[in-house]
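Here it is, the structure in full.
As you look at this complex, bear in mind that one protein chain is not there, while each of the others sits in place.
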Amino acid sequence: MSTVYDVIVIGTGPGGYHAAIRAAQLGKRVLAVEAEYVGGVCLNVGCIPTKALLHAAEELEGVKHGASFGLEVKDAKIDLKKLGSWRDGIVKRLTGGVSQLFKGNKVELKTGFAKFVGPKTIEVAGERIEGKTFIIATGSEPNTLPGFEVDQKDIVDSTGALRVEDKFPKRMLCIGGGAIGLEFAQVYKRMGAEVTVIEFMGQILPAADPETAGLLAKILTKQGIAIKTHTKGVKVERKKDGLHVTLEDVKTGKQEVIVVDKILVATGRRPRGKGLGLEAIGVKVDERGYIPTNEKMETNVPGIYAIGDVTRPPLLAHKAMKEGLVAAENAAGGNAVMDYQIPNVVYTSPEWAAVGLTEEEATQAGYKVKVGKFPLSASGRAMTLDATDGLIKLIGDAETDLLLGAHLVAPSASDLIAEMALAIEMGATVTDIGLTVHAHPTLSEGIMEAAENLHKQAIHIANR
Amino acid sequence: MSTVYDVIVIGTGPGGYHAAIRAAQLGKRVLAVEAEYVGGVCLNVGCIPTKALLHAAEELEGVKHGASFGLEVKDAKIDLKKLGSWRDGIVKRLTGGVSQLFKGNKVELKTGFAKFVGPKTIEVAGERIEGKTFIIATGSEPNTLPGFEVDQKDIVDSTGALRVEDKFPKRMLCIGGGAIGLEFAQVYKRMGAEVTVIEFMGQILPAADPETAGLLAKILTKQGIAIKTHTKGVKVERKKDGLHVTLEDVKTGKQEVIVVDKILVATGRRPRGKGLGLEAIGVKVDERGYIPTNEKMETNVPGIYAIGDVTRPPLLAHKAMKEGLVAAENAAGGNAVMDYQIPNVVYTSPEWAAVGLTEEEATQAGYKVKVGKFPLSASGRAMTLDATDGLIKLIGDAETDLLLGAHLVAPSASDLIAEMALAIEMGATVTDIGLTVHAHPTLSEGIMEAAENLHKQAIHIANR
Partner (left out) sequence: PPRAATNPYGRVIAVPAARKLARELGLDIAQIPGSGPGGRVRVEDVRSYAEHQGSRVE
């Protein structure tokens, strides 16, 4: 036990591997410890495999949708074995890539569950290892839902929902109308299932801008997904003809029973800090299980940082990554703070994406709000993509003209939102966005037009 | 002849219709004159119908390409009648939209060829009309190529190439490796033709960043399109088995003959100022036929503006649009100048897009140049999209860290380039881009990584 690492990173999800690599880039001697799979939730059972399935489902749908422009196809279907191995191949390439990057950057990797046994010491697979600083990046795991115990067969969480090697179910219930529930709902629907999504709150994506969340709900409904808001799952009974699920309207108390073949429980995730021995070293954990930090990502114990899903919502990979970089820079003696805007994406098609404040949040924060909108039905590019369902909505401050937020339902919204995130980081005004030349024909022109609409001078729509 | 219009716009392409609508929004009495079709080249026979065909071709290709993730399809084909009417439907919706916008904004529209008959007077269909200011937006037309006279049957220009109602040819030659030649090459290839592209210069997209242009050529070649640079068409002979075209290597003088069924002449476009009576009113035209203007878009004759393809390259719709807005604001008494960055896009898949300076241009301008790159082969999002052919390349100034240019080969490059255009307009540094949180997993992360690579601190690639 001679080596004392400068930085020990616990967990190699997106937060952890970013932290480890950046600390090493800064010249530190770094150890990364991983209990399961390098790459964490995101690469193995999160962001990446879901996007692979979504792409395949979208292509399958595209084949059918293509009839509008004359595409004629017989018997389109997906070989699920091939789909599975393609998806797994991507995961392997990416997780293998992270291992390679560790090697290239001289990050050492140890497999095993890490546990603090002293203020500067962890134990991994029976071995004690010392570090000068620690970055806790242990991520999160799915919430459980009483009455709907996950068996990964009939009742699955997101990890179980990814396994579709044999066949898709006929009837599927998604409990939870957040990003994960909606993404799987669309995959299963497009792969042939009858899908119902229930959401406890009054809208899907409860924290989102109501107008764009509502539009997405409308579009998904049009695509054939049944969405029930203000609804909770009460219980499930296994019968011969399927799973009988009792649903309840949480406002009226009225109950109904639907029969399905599979249930996805996607009611959020909870931080994973248990068994880490945090008590032993005095690191505080809040009542929800998150490890609080200051804006340098340092916990209440100096030299011990926490990042990613284990520290606070939003539970997003790119938030974890940025926090990882911030923590690594501070652990390496720098002075970085986490004061960035975090974009948020749902990868359905069309995609939903947002960054910054909603209209309501901005008003509450005391801004005099101005709104600019552009519907994709007026976009030439959307027409040529045969995808005119969507809306671009910008929130500006009437006084300073600063861009405060952007809310998009559009193909490629995940990429379109990048311009908006940069705009907010740069302190761009709505005028700046409207004046910037956007290529024609593109979807991003819609952002320019929404900006111009905010000032009542858009070209392609009436400026009410 | 009682009405005197505040602003008369000649031509209703993207330049003209933007100018007309903006001038009307500013309270001016506006007349737009159009000799042929409202919407000009772009909406009727340019940007829009080509993108419609490209989308259909991409979907058809996607069906085949999908085998990698298990998509199984029998007999995919495209009903060309349906494709044609879908494409025409989009054109109709958009041009009809422009007519509606004219009405909504109280822009009057007159059909007929406009000709100046006095300093403040034009004649349209025998009628004399007076205006206080004029905006010339008469656009451009295809260049001709001696020896390859367009008959719109065997030898077509872009307008002829759009007409594919009956069937696609077996063998196709595109003369010219610019955006138009490449876009049609991909459409025809994907629709089943054997396609050869010849380009006089040493690379396709001769003015583009050589590395990304070269990469695009490589990708298109991999897709089965034969590309011959430093090559010109000498002559064509019509024989029983097809069109025998003599090609010549312009460096060695070596000739070869290829046999094709159709030839697209896409050797650029020339300004359309003839017959306008410009001499009569003293508006200068340069030796290439362009109408020069100052940065306010005003010609040598005060009160007479020129915009779009008729005034100067690049011949791009969004350049025309912005010039239209600038001219309209000045014609309405404002003070606007044309000092914007113009992004440039080729809508093949993957797309190519650029804005700002190339490495070479930046070096010549006296910058100490730094380059940051990110190959899509390292992008998780690209993997899930089954589209890892591509590169993101950023050009920065070593001294000030300002972003000088961006050059992309990527799916959605047309939309990704928007962030880069905004960045340049905002005077963003490469650091600003690298520090902005980009959603995961997205293609736009590649922009962030290229920025970080420029500073040798990208996470997902080795930073050489």
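Note that the chains are named A and B in the order they appear, and that numbering of residues resets to 1 at the start of each chain.
The working rule: contacts are C-beta pairs under 8 Å (C-beta built on N, C-alpha and C of every residue); 3 or more make two chains touch, one makes a residue touch a chain.
Predicted model only: the values in this text are computed from it and were never measured.
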> Among A:E34, A:E59, A:E248 or A:D432, which residue is in touch with the absent chain?
Replying inline: A:D432
>> Among B:V38, B:A336 or B:A382, exactly one should touch the missing chain; which is it?
In response: B:A336
> Residue-wise, where is chain A in contact with the chain that is not depicted?
Replying inline: 401, 426-429, 431-432, 435-436
>> By the contact criterion defined above, which parts of chain B meet the unshown chain? Give residue numbers in ascending order.
In response: 334-337, 339-340, 365-367, 397, 399-402, 425-427, 429, 432
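Following the convention adopted for this analysis, only the chains that are shown with their structure count from here on.
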>> So the centre of each chain is just the mean of its C-alpha atoms; given that, what is the distance between chain A and chain B in Å?
In response: 35
> For chain B, which residues count as touching chain A in their complex?
Replying inline: 14, 17-18, 21-22, 25, 42-43, 47-48, 51-52, 54-56, 59-60, 62-63, 66, 68-83, 86-87, 90, 93-94, 97, 101, 104, 316-319, 321-322, 340-345, 353, 378, 380-381, 383-386, 412, 414-419, 421-423, 425-426, 428, 432-433, 435-445, 447, 457, 459-460, 462-463
